[in-house]
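To start, the structure under review is shown below, and the notes come after it.
Excluded from the complex is one protein chain; the other protein chains are retained at their positions.
Moving on, here comes chain A:
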């Protein structure tokens, strides 16, 4: 892993991000009758044949593996919607289209386990791959611009979990470096600086993270 030598920069592996994505809800159509499942994370069911119900991804996959249900692909995974998104992504260089936070992982999970339930599988798969590549190029180009500003900041909206995860170690390190090299000219007194390392003067007030 990249961040191991430096505890401040840690990354999740792809599998871990996928694990988090498995908490997203999907709609399934069961083909069996079952009592409601009472889990710590909530109650799911009851399940009746041909009655659609909402369950988390992990449960849907577990049921699908046993042949107990079909998964309904989410609405955003339709060919029309994806084509639209891809076009919009290609049109504007700055803005990112709104997609589910875990779209990369969800689509990959569905392709792996429920490929039979997705209409136009090949089309959807290649569209999602194209969208992902287009977005990643844009992430790179938007990161390029962020050190022009005096504040060393960049604003990128609507990034997904996997995209953030891929650039996280790089951006984290780069920001640390910018901060470190930016600080000596912020500290005017050279005597105070030789006594105290510039990296240690991290007393900028942090804003609390916004709840998702």
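Assume a contact is a pair of C-beta atoms (placed from the backbone, for glycine too) under 8 Å apart; a residue touches a chain by one contact, two chains touch by 3 or more; residues count from 1.
In this section, contacts and distances are computed from a predicted model.
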Inset, instruction - Could you tell me which of "Vacuolar protein-sorting-associated protein 25", "Monothiol glutaredoxin-5, mitochondrial", "DNA replication complex GINS protein PSF3-like" or "COMM domain-containing protein 3" is the UniProt name of the chain missing from the displayed complex? - result: "DNA replication complex GINS protein PSF3-like"
Inset, instruction - Determine which one of A:28, A:85 or A:162 touches the chain that has been left out. - result: A:162
Inset, instruction - Sort through A:32, A:79 or A:177 and give me the one touching the missing partner chain. - result: A:177
Inset, instruction - Write the list of chain A residues that the hidden chain touches. - result: 1-3, 5, 8-9, 11, 13-15, 17-18, 108, 112, 136, 140, 143-144, 147, 162, 165-170, 172-174, 176-178, 180-186, 190-191, 193-194, 197-200
